[in-house]
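Right, one structure below, let's go through it.
Left out: one protein chain. Kept in place: all the others.
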Amino acid sequence: MSAKESIGIRSFRFLTGALLIIWLVLPLIPLAIWSFAHGWFFPNLLPAKWSMRAWEYTFSDTAGVIDSLWLTIGISLAATVLSILIGVPAGRALGMYKFRGKEFVELLILAPIIVPGIAVVLGIHSVFISMGLNNTVTGVILVHLIPTLPYMILVMSGIFANYDPAFESQARSLGASPVKTFWYVTLPAIMPGIIVGGLFAFLVSWSQYILTLLIGGGRVVTLPLLLFNFATSGRNDITGAIGMIYILPGIFILLLTARHLSGRSGAVGGFGQI
Amino acid sequence: MSDRLKIFLLLAPALLIIGLLFFGGLLIGLMRSFNYMPVIGLTDPDLSAYKSVFTDREFYLSFLLTFHIAFTSTVISSILAVGAALLLRRQFVGRAVVNFLFQLNLTVPHLVGAIGILYLFSQSGSFARLAAEWGMIARTSDFPALVFDPYAIGIILQYVWKEVPFIGVIVLANMQSIGEDYESVARSLGASRWQSFRHVLLPLIFPGMLSASVMVFAFTFGAYEIPAILGANFPAALPVLAYRKYTDVDLAARPEAMAMAIVIAILSGVMIYLYVRYSRRRIRT
Partner (left out) sequence: MTHVSIQSLTKVYPGATEPSLDRLSLEIESGELTALLGPSGCGKTTTMKMIAGLLEPTSGDVTFDGRSVLNDKPEHRGVVMVFQNYLLFPYMSVADNVGFGLKMRKVDKAEIDRRVTAILEQVKLPDLGKRKPSELSGGQQQRVALARALIVQPDVLLLDEPLSNLDAHLRFEMRDLIRSLQQEMGITTIFVTHDQEEAVVLADKVALILDGRMKQYDTPDAFYKRPIDESTARFFGGQNFIQGYAENGIFESSLGKLELPDHSANGKGTLTFRPENIRIATDYSQPNTVDATLTDRLYLGTQTRLKLTLGNHNIEAICNPIDVEGLTPGQNILVTIPADVVWLLTS
């Protein structure tokens, strides 16, 4: 519907668009500048001196940022793999079958997406004490499943709802074993869902703060914890550098999956968690 | 293998994990909030934690503040998101850039956004420096308090920054799948531009927008790190207060922390109810 679009309307759109662009990148700019600043005092609009000091510190062995980076990647990968292994079967059950109590099961799985982590993590903490899981990487990975798993299930049930199981029957009737059927027929068909769901589950785990803080008890220091500590202790330059590193996986995943982010796919729902 | 058994086996691991971790955590929290924990010898449930929480002025201030943060952020984000979606479904110079930044923004963790807002709006932040440059202020303390402030302006700004793209992307997808023909019908039947938005497009996108808004409300009500970075010390947002109580040296404060966690959980329960109601309705129409 584009009858009679005046210059006024067009320039209004252009201006609001420009405003939106500025507003969207604005908070990231001081972070980037800080990471290259060598002291940046009020009221200077830009740092008086530039330096790579923050970046050198960040990548040095003593800072522990690199260790923390690998730890965070490891935790997020583990949480993602577990979510895929557990989430794919559950997604199949919810996407392909109708059964009594399905709505209730969906509600159970949906609940952790909406109920904030703080509401459950305190209780988990007091149980994990007795199980020896507090302050361990295992405990942190387990607790990360609370936000990542429901999300993976949601994505996979959407994939399986559009999946025709007749392909599997066809493969079986052509002589494929159940394992081969899964490997050659089912897996290729659901692979796009697993990849997109997995990448976003990774991001959800990557962005967890309070769950890691409580269950990790300060011993499991992931990147966001490090970032928070530097931010609240006034080391703005190092905060800037870590912040830049911290947003990289998201940008990378975005470039890989931009077309899946249309909002029409259930995948976007997970971004409420990041 | 019967279908029922198959479904059960497929769902079992997921339900086990979610049941044990999520509902287990919730249940333990609930029990501890009533001072009931047979394993450690607490066998007489009582309401003392709730009594002390509900008689504490800080809790009410904290609850009100948190509600204000969640409600204001959600309303502002929803309105701006609809505006942004209306803009993005039209062709204009720079649309691809806005689209990309919308998606980029979705992947940036809230924590980074919070730090960015801190560096922009604090009294020695970029805007304060700009104000000084233009001679509007002389000292940092002349700049209005936009972070650590009693109205939680910084926190709300951060949520608006993060959630406009979130709701916007969902609403835009909604608009695109609805298409423009309904509005064309309305225009052809005599509705003005505004009327066709108000009476036709808005009711059509409302369920989708509401379910996204519900997620945003629940998130902003329960998030810890954003108010921890940008919020004032007193009153603190409810999740911050609960965390402080929980990690207090005085272990007696733990049941109070649990009680606050339960308050947050109950509020999100209400949100789930709304979400389910409206997402179902969206499916039906």
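Which chain is which? They are A and B, in the order written, and residues in each are numbered from 1.
Note that in this section a contact is a pair of C-beta atoms (placed from the backbone, for glycine too) under 8 Å apart; a residue touches a chain by one contact, two chains touch by 3 or more.
Note that the coordinates shown come from a computational prediction; the quantities given were computed from them, not determined experimentally.
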item	value
From B:38, B:135 or B:190, residue that would touch the chain that is not displayed	B:190
Contact residue for the chain not shown (choose from B:97, B:204 or B:274)	B:204
Residues of chain B (touch criterion as defined above) contacting the omitted chain	181-182, 184-192, 195, 199-200, 203-204, 284-285
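Everything that follows uses one rule, which is that only the chains that are shown with their structure count from here on.
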item	value
For chain A paired with chain B, centre-to-centre distance based on mean C-alpha positions, whole Å	16
Touch list for chain B against partner chain A, complex	3-4, 6-7, 9-11, 13-15, 17-19, 21-30, 32, 39, 83-84, 87, 90, 92-95, 97-98, 100-113, 115-120, 124-126, 128-130, 132-133, 140, 158, 161, 165-166, 169-174, 176-177, 180, 183-184, 187, 212, 214-216, 218-219, 221-225, 228-229, 239, 242-243, 246, 254, 257-258, 261-262, 264-265, 268-269, 271-272, 275-276
Of all residues in chain A, those that touch chain B in their complex	1, 10, 13-14, 16-18, 20-21, 23-31, 34, 42-45, 85-87, 89-90, 92-94, 97, 99, 105, 107-127, 130, 142-143, 145-146, 149-150, 153, 203, 206-207, 209-210, 213-214, 224, 227-228, 231-232, 236, 239, 243, 246-247, 250-251, 253-254, 258, 261-264, 268-269, 271-274
